[in-house]
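What you see is the complex with one protein chain gone and the rest in place.
Right, chain A next:
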Amino acid sequence: MNVVYQKVKQISYGEGTVNMNSNWLNLRGSWITNVLIIFFFRFIFGVIPFFTTITAWTLTNLSYCLFQYIMLHGIVGTPFDVNQGEFNNLTMWEQIEQGDQFTPTKKFLFTLPIILFLVSTHYCNYDITSFFISLAAVLVVLIAKLPALHRVRFFGINFRYSID
């Protein structure tokens, strides 16, 4: 078995299945929450003493990327029994809209880290170290979202053995 590149098998084409695990991401409220979370991170890192603006913005960027990674690409499966386990081996990102690509929600979640990155590097005064740290974090989150990598697993990360 190839360990570097594996693909999660499509079990069935769940047309019309309601996936409670990912449905809420399509709500405008959850979009706004994403923005609020960024402000929250910035506020927290801003009020901690001895943190410079550069540190605070870099940490905000890293925290948001980590937050997205855990929420959208880190946790596999659903807490609910949806369509007899159709989504059990998929990450949240792959579950959104049953895997349809380029939906408004996906466009929003794709754009947000990039904008945050541009803003944060701007406020960091283009400090080179901070720039590349942030860039690495953003790229990881972006690459995981690419349509070409739908259901693709590298190095067995998030790969789950399926009985089917």
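Keep in mind that, in the parts below, a contact is a pair of C-beta atoms (placed from the backbone, for glycine too) under 8 Å apart; a residue touches a chain by one contact, two chains touch by 3 or more; residues count from 1.
The rule is short, and it goes like this: contacts and distances are computed from a predicted model.
Of the names listed as "UBC core domain-containing protein", "serine C-palmitoyltransferase", "Ribosomal RNA-processing protein 44" or "small monomeric GTPase", the one that matches the UniProt record for the absent chain is "serine C-palmitoyltransferase". Of the candidate positions A:26, A:55 or A:88, contact with the hidden chain is made by A:88.
For chain A, the residues in touch with the chain missing from this view are 10-11, 13, 76-77, 81, 84-85, 88-89, 98-104, 107-108, 110-111, 114-115, 117-118, 121-122, 126, 131, 135, 138, 142, 147, 150-151, 160-164.
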